[in-house]
Every structure is written in structure tokens, then in C-alpha cells.
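Got a structure here, written out as C-alpha cells. Questions coming.
Right, chain A next:
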Amino acid sequence: MIFDYISSFLGAIPAAVIAGLVPMVFIIPFALFAVYWERKVSAHMQDRLGPMRVGYHGFLQTIADILKLIQKEDIVASAADKPLFNIAPVLTFTGSYAAFAAIPFSSAYIGANIDLGVLYIIGVSGLVVAGLLMAGWASNNKYSLLGAMRSAAQIVSYEIPTVIVILTLFSMVGTLNLYELSELQSSNMFNWMIFGGTVTGWKKIVLIPLMFAAFLIIYLTTLAEVNRTPFDIPEAESELVSGYHTEYSGMKFAMFFLAEYANMFAVSAIVTSLFLGGYHSPFGYLGNTIGITWLVPIEQFFWFAFKGIALVTVQMWLRWTLPRLRVDQLMVVCWKYLIPLSFLIFLIVSLLMVL
Partner candidate 1 sequence: MIEMETTSTNLRTQEMVLNMGPQHPSTHGVLRLEIELDGELIVDVRPHVGYLHRCFEKHCEAMTYPQIVPYVDRMDYLAAMYSEIGYAVAVERLLGIEVPERVEYIRIIMGELQRIASHLVAVGTYGLDIGAFTPFLYCFRDREKILTLFEMTCGARLLYNYIWPGGVSHDLPPDFIRMTKEFLTEFKPTIVELNNLLSYNKIFIERTANVGILPLETAINYGVTGPNLRASGLKWDLRRDDPYSIYDRFDFEIPVGKGWHGTVGDCWDRYYLRMIEMEQSVRILEQAIEQIPEGDVTSAIPKRIKPVEGQIYTRVENPRGELGYFIVSKGGLQPHRVKVRAPSFVNLEILGELCKGHLVADVVAILGSIDIVLGEVDR
Partner candidate 2 sequence: MKTTEEIFEVLKNRYSEDIIGITNMPPEKIIDVKPDAIFKVSAFLINDPDLDFDNLMILSGLDDANGTKTNQPDGSFEFVGGTLSVVYHIESTKHRHKLVLRVSVPKENPVTESVVKVWACADWHEREAYDMVGVIFNNHPNLIRILMPYDWDAGYPLRKDYKNPEFYQGMKVPY
């Protein structure tokens, strides 16, 4: 989309660079805001105030944090595997950043409108696992190693139910293109996939509970993929100090940190596009009503960001409420409950579609 538009008068390579930088404009402020938001949300849940002294109500807190992290000494332990140690945070950040390429922020902007958009995002997120494993191994620290092993096992297992749920949707709509998927859920709230999509009649009534279950499953599994509580065992603070990034300091740690928050938004964005109507408004658009058509994509972007941030807030809410699971219980949840359940939903939905 944007790439085609720019390359028409600038040529392919500059267009690629510019199109690649655009998500950065969104991600960096979002990550900064999310860290601040998390601290505020948690503080208000805990009868505290959270950051107050840095800027108005601590609004500049995360900017100070990042500026400070830039100044910090960059320690590489002498026993660490230096090349891997240095690549790991970059790889992790790349993985979560690349996922943004296929996310439709609004009908006018999608980085790369590829036909296998969902699969691409799931695939490229796999880079994060490689990054975490490299970080854990290269740190030469037992806590990091345990954390990395746990996160690899966790992410690999939890991708299975995610993909099965996506397959369910595929069997319903027949496309994996996120843009088309979003367009299918347009016009009103009851066309959202969580309410059974554009299917009509008795099938829709049967589909609604199934789709709700599928939505919950994919929300849980994506929660596990970004290592948030109650699935935050790879960086379980009370057991493994801080897991795979125990040995990282300064800017490299900041990259892990940013990647984590970017990832939180990425998975929320996927869930939004798949189930919650993507960038579509639940009510209709102001731009259409008053006849200013260029306002519509902006409204759409607003709705997309709103839905994404709402889901991120729920993730935070869960984090500050729930204890964490143990590593074997985590696997039990995945293999004994989520995978059979998602298969069952897949089967029923496929049968319904054949009927």
C-alpha cells in the first residue's frame, strides 16, 4: 500500500526504507507510553500513585528511563559468548518489529499487504524465540539459561493452539490476508468474528459461543507468547532473578524491554484484527456522516489503537492480579486443555461451514 505509493515516485529502495520506518513512529512512542501506563495502572491498583515527580504526573518517566539506559555502561561478562550476546537483543527486537509490517493499522495503511499475513506474523515472531535462546545461552548464567529454556518450550507449545484457532478462522472466511479479514468485519459490530462474522441465520447463533471460546484461547496463548503473567515464568522474578535478560545492562536491556512492550501490542493487534473487527469502528464513522472521506482512515487508526491498547491494559490488569503458574502446570494448560479444545472448535466450525 504505502510502499506502492511511495515507490511510484521515489523508486523501490527509498520507498522500502520509508515504509519500514513508519511503524517505528508508532512503536517507540507506544512502548514508552505502555511502560508508563503499566506503572500507573499497577500503582492505582495497589493504592499508590506511581511516578509523580518527573513531568506532569510522571509523564516523562519512561523518557528519563530510556535516556538513562543510553548512558549506562555496557557490560559484557568475560565468560559470555560475545557475538551471540550482542546479536540477541537486536534479533529479539527485529522479530517483534517485523511483525508490525503486516498489521493493518487502518484501511489506508498496511506495511505489506501479503496474502499469508497472519502466518507471516506468527512465523516472524518465531525470531523472538531464537533471540531469547541466544540471550540465555550467551550470557553464561544459569538463571538466564533456565529462563531461555523455559521460554523456548513455552512459546513453541503455545504456538500450536494459536495456529489452530487461526486455521478455524481460515476455514470460515477462506483468507489469511489481514486486510481482507478486516474488511470482512466492516459495517457493524455483529460482523466481527467474535460474533460469528458475516454468517447469518441459526449458524450464527451456534457460532457465537464457539467464537468467544476461540477468542479466549487465542488471547491466552498470545499472552503466553509474550511472557506475561500468569505465564511469565521465563523471567519469573522471584525464581530466576530476571530470566534470560539477567546479564543485560544499558541499551541492550532497553531493547529487550522495548521488544516486550512492542510484542504486547503486536499480539493484541493480531487478536484485534482477527476477532474484534480490526480497525473498524463499532458504530460507523464521523467522516462518512459529515462527508469528509479523508477523516475515515484516521478514525480507523484511532479505533485500532484503542482496541489494541485496551487489550494491552487487560494484560496489565492480569499481571498485577494473578500469581504465576509453574512450568509443568503451564504445559498442562497448553497440551491438556487448550490444544484439545481448539481442535474441537476447529472441527465443529468446519462441519458448520460444510453444512
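Note that a residue touches a chain if its C-beta (ideal position, glycine included) is under 8 Å from a C-beta of that chain, and two chains touch if they have at least 3 such contacts; residues count from 1.
How were these candidates chosen? In short, all candidates are chains of the complex that A comes from, given by their letters.
All of these numbers come straight from a predicted model, not from anything done at the bench.
Among the candidates 1 or 2, the one in contact with chain A in this complex is 1.
Note for the complex: chain A touches candidate 1 at residues 42, 45-48, 142-143, 146, 229-230, 232-233, 236-241, 320-329.
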